[in-house]
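Step one of this worksheet: look at the structure below.
One chain of protein is taken out of this complex; the other chains stay put.
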Amino acid sequence: MIDSHLINEFYEALERVSGYIYPNEIELQWSVLIVLYPYITGLVAGAFILASLVRVFKVDEMAPAYRLALLTSLAFLLVAPMPLNAHLGHPERAYEILVTPNTNSAMAMFGFVYLWYLTIVLLLEVWFDYRKDIVILSKTKPAPLRWFYKILTLGVDDISPRALALDDKIGRAITVIGVPSAVLLHGYVGFIFGSIKAIPWWSTALMPIIFLFSAMVSGIAAVMVIYMFSCWLRGEQIVGARMKCVDTIARYLLVSLIVSFSLEALEMIQKAYEAEEHYDITVVMLEGMLYLSMLVVQVFLGSIVPMIFLGFVRIANVHERVRKAVYAVSSLLILLGVLAMRWNVVIGGQFVSKSFRGITTYKLGIAGREGLLSAAIILILPVLILAVLVKLFPPWESADKPTEATAGDPIS
Amino acid sequence: MNGKRGHSDTLTLSAGRDFSRRRFFGVLTRAAAVWGLLLNPLKAFAIRLHESPPWRKKKPYWGFAVDIDKCIGCGRCAEACKVENDVPREPFWFRTWVERYVIRKDGEVEVDSPNAGIDGFPPTQSPETVARTFFVPKLCNLCEKSPCVQVCPVGATFKTEDGVVLIDRDYCIGCRYCIQACPYGTRYFHPTLHVADKCNMCYHRITKGLKPACVEVCPTGARIFGDLSDPNSEVSKFSSENRVNVLKPHLGTQPKLVYKGMDKEVR
Partner (left out) sequence: MKNARHVLRLAAILVVGVTSFIVVRRLLVPATFGEIGHYRAAAIEQIKSKPVRHAGADACVDCHSDVSDLKSTSKHAGIHCESCHGPGAAHAEDPDSADARPTRHLAQPRRLFCGACHSESISRPPFMRQVHLEIHYPKQPCTDCHQSHHPEVEK
C-alpha cells in the first residue's frame, strides 16, 4: 500500500508546479535531511582545520580553543551519517556501501573517506591528545566511570615524559595527515553534487572548493560560538589570552569568509555570463523560491553583513565588549548563512526541472521522518554529544594554561 | 665527478661540457621515455575514439528508436507499461510517458504530459496561433555511458552485457543518487518498494523473444525496438537510414534511444 499521505502531498504539489516538469519530478528526491548532511560534515571539516591551525601551523593564540574545536569536530562527525541513513529507502542495506563499493561513485568513496577520517584521524588525534588526562582520570574518578577510562587507556598508564613526547609527535603527524583528510572529506561532499551533469545548478568544478571554504567558514564560526558560549557557561570572562583567542579566530573567520564568498560569487558570475540553456529558468528560481534563502539569508545576512562587521572591527579600534558582541552575532549569522547555502544548493538544484521548462516545489513538513522536527533533532544532537564529550574529556585544563598565568582564573 | 677536477678552469670547462653532453643524452632518453608514457594514453584515447560500437561485438545488443512523425499521442504505451511492470497507477511514477509540444507562431513553447498521456490530452487552445505541434514519447535512453550506473554507490544498478540498464531491487539501498544523475528524468523512487525504479526495456519480455510492452501496443509503429548487432533488424535499419538524433547529446551519455524528426525544442 502506498502511503496515502504521500499521494495527497503529490497531488497538492502538482498544483504548485509552474511550467513543464518531467512527470517523475513531482517528488523532490533529496529532502531537508540531505541539506543537513553537507552542513554537518562542513562543520566537522571546518572545526578540524581550525584545530590543525594550532597544532600544525602553530597559531598559538588559538590554543585555548584547540581541544574544544577537536571535540566539536568529533561530536558533529558522529552525527554526520545519521541524516544520510535516515533518508535511505533501505537503511538496513547501508553496509553494502562498504562491502561492494562502486569505485566510480563519489558516494561510495565517501563511505571510506568518512571511516578513515573518523577512526584514523579524529579518534586517534583525540586519543593521543587526551591520553595523559585519561590515565589520570582512570585513577581519580569513582568506580563505574573509572572502568570507562581504564578501557580507554588500553591498560597502559605510562605517562612518563618520553611517552608523552611520543604522543605529541604522533599526534602532530596525525594532524598533518588530518588536514588533507579534512579537505578530502568535504571536497568529496562537494564532488557528490558537482559531478552530477544532469543538474546544471550543481555541475561545476568549483563545487568541491566552494564546499570546502564554506565548510571552513561554518566550522570556524561554530567553534567561535561554542567557545564563547562555554566561557559564559563556566562564568569565565573573555579577557587576556581568551580575548586574543577569539580575536584570532575572528581573523581566520574573516579571511575564509572572503575567499568563500568570492568563490560563490565567481560561480554565479560564470553561470550568468555563460547563460547556457538552463539559465533563464535558473533566474526564475532565484527571483522566486530562492529569493529569501539565497539572496537575503545566504548572500546578505550570511556573508555581506558579517563581512562588514568583522572587517570593521579589524580596521577600527573598538572596545573588547563590542568586538565580542560582533563576533557572536557575525558567527551566528554565518552559521545561518551556510545552512541556507546548503539548502540553496541541495533543494535549489532540484527545483529546476531537467527539462529546463518548469519548476517544482518543496514543502517542508513538520512531523515525519524527513520533517522539520527530525531535522532539528539531528542538528541538536551533536551539541548534546559535545556536552557529554566535554564532561568526559574536559578540554580546558591543559589548553587554558596560558590563561592561568595571565588572568589567574581558578580552573574548575 | 665535477668536484675532483675542479682545480683547473679548463678541466672544469671540458668536464662540464662532457657532463652537459652526457646529461643532454640522459635528458633525451628520459624525455623519450616520458614522451612514450604520455603518448601511450593519448594513443589509447585515439584508439578508443575509433573503437567500434559494442553492438559490433556483442549479440544481441538492444536499441530503441522513436519515429516522432508517427506518434499520435494515444498513450497506450504508457498504460501498457504500467500494467506490464506493476508501476503504481498514481500519476507520479512513470517508466515511459508521452509529451505534447505546442510551439506557437510567436515562439512560445508549451509542453504537457497529463498522466503521461494515458487519459489523452486536453484540446489545444487557439489553434490558429500554433506553428507546429507533435508528440514525443520518452523512456530510458539506454545510455551507453549511463550516469545512473556511474553514481550508484553499491552496484545495484548496472548495464547488462546486452546493453540494458537494470536495477537490482534486492540490493538497492534507496539513496536516490541515480535518480538525480539521470538527465532524462526517467527514474523514480518506488513508493512501496523504497528502491529506485526505471524502464528496463521489459527485460523479462525481450529475453523471451517478445517486444517491450509499449512497442507491442503502439498502434502506429512509432516505437521500434530491436537488436543493434543485427544490421537487418528493424531498429538497425531505421537508425541507419534516417536522420536521427538523441536527447541532450552534449552530456556525452551516448543514448541508444534515437529519435527521428526531433524538433529543437524537445528536451
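Here the chain labels run A and B in written order, and each chain numbers its own residues starting at 1.
As a working rule, contacts are C-beta pairs under 8 Å (C-beta built on N, C-alpha and C of every residue); 3 or more make two chains touch, one makes a residue touch a chain.
Given the structure is predicted, the values throughout are model-derived calculations rather than measurements.
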item	value
Option touching the unshown chain, where B:F135, B:F225 or B:Y259 are the choices	B:F135
Residue among A:L166, A:L206, A:L286 or A:I304 touching the omitted chain	A:L166
Candidate in contact with the missing chain, chosen from B:A116, B:A213, B:L228 or B:V266	B:A213
Positions on chain B contacted by the hidden chain, ascending	69-76, 80, 83-84, 100-102, 120-121, 123-124, 127, 130, 133-135, 155-161, 166, 168-171, 200, 203-205, 207-208, 210-211, 213, 216-221
For chain A, residues in touch with the removed chain	95-96, 98-100, 102, 119, 124, 127, 131, 153-156, 158, 160, 162-163, 166, 170
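The definition used in the following text is that only the chains that are shown with their structure count from here on.
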item	value
Centre-of-Cα separation between chain B and chain A, whole angstrom	36
In the complex with chain A, residue positions of chain B that touch it	88, 90-94, 97, 99, 109-113, 115-116, 138, 147, 150-156, 171-177, 179-189, 191-195, 251, 267
Residue ranges of chain A touching chain B (in the complex, touch as defined)	1-3, 6-7, 10, 14, 20-27, 29-30, 84, 87-91, 93-94, 96-97, 99-102, 104-108, 111, 192, 195-199, 350, 353-357
